[in-house]
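With one protein chain held back, the other chains of the complex are shown just where they sit.
Let's look at subunit A:
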Amino acid sequence: MAMVVDYKHDSSFPYWTSIRRRFAPDSPFFSSGNIERELLAKQVALDFTEDERNQLEKMIDTDARGVFCPIVGCGARLTLLEDFEDHYNTRHTASCSVCSRVYPTSRLLSIHVSEAHDSFFQAKVARGYAMYECLVEGCDLKFKNYKGRQQHLVDKHKFPTSFEFFKKAHPSKKQRLKNQRKRAVNKKDEEVSSKMEVENEMVEGLVSAVSKLSTSDSSPSTVSFGRRNARGLTFVPRSVQPPLQKK
């Protein structure tokens, strides 16, 4: 790549710097012009049809190496750079119907929903069950708390320490607009709920409620309102609302 990045700034962001970019004659940057040169030279002798010309130009457009989807865990092969946006929109935009956060796979979305919006999940956590799943598909390990899972990701799967599965600070545009509207009507309580964390008091209440309910041995060990194919819920407590239908 011809672009040189200047990392001398003490801040961690690589700011835009204007520099001259030079390319070697065999750089891929020049390949479309080179191909055009040979085509034009031979066109005189060979008389292409419109079709042939288009086919050849398509060959020029497509990067011979192909591009792979850069989203972690996907690896799908994309033939044209333009395909990425389509691919991303169809395969990587699973959004949470409760808080509108977007995840690149249904599995991650479902994990998010359990961990962030499911009181039963929190109830089980409070009782000491290992509920936090490893994010890497196929690993199957579970942990008793968020931090433990995070550490596992870093230690075992080489995730960077800066990686945060649950980022609290950025409610989506939709949510922020919603917040602004509600704030305009002066309901301070809504601000609290916009934080999207399940409160401890609620959990405690649920824990005691759960302990009062009788559960048969056949109840599923994990109950969630995610998009996972559920084995069915044996009970629906009145204090937790079912999630809104995903659009």
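Basically, a contact is a pair of C-beta atoms (placed from the backbone, for glycine too) under 8 Å apart; a residue touches a chain by one contact, two chains touch by 3 or more; residues count from 1.
By definition in this document, contacts and distances are computed from a predicted model.
K.L.:
Name the chain not shown, per its UniProt record: "ATP synthase subunit d, mitochondrial", "Protein YIPF", "AP-1 complex subunit gamma" or "Importin subunit alpha"?
P.N.:
Matching the unshown chain against "ATP synthase subunit d, mitochondrial", "Protein YIPF", "AP-1 complex subunit gamma" or "Importin subunit alpha" yields "Importin subunit alpha".
K.L.:
Per the definition of touch given earlier, which of A:42, A:144 or A:157 contacts the omitted chain?
P.N.:
The single option touching the absent chain is A:42.
K.L.:
What residues on subunit A make contact with the chain left out of this view?
P.N.:
Residues of subunit A in touch with the missing chain: 1, 3, 6, 8-9, 11-26, 29-30, 32-33, 35-42, 45-47, 55-56, 59, 61, 67, 69-73, 78, 81-85, 88, 92, 102-104, 108, 160, 162-163, 167-170, 172-173, 176, 179-180, 183.
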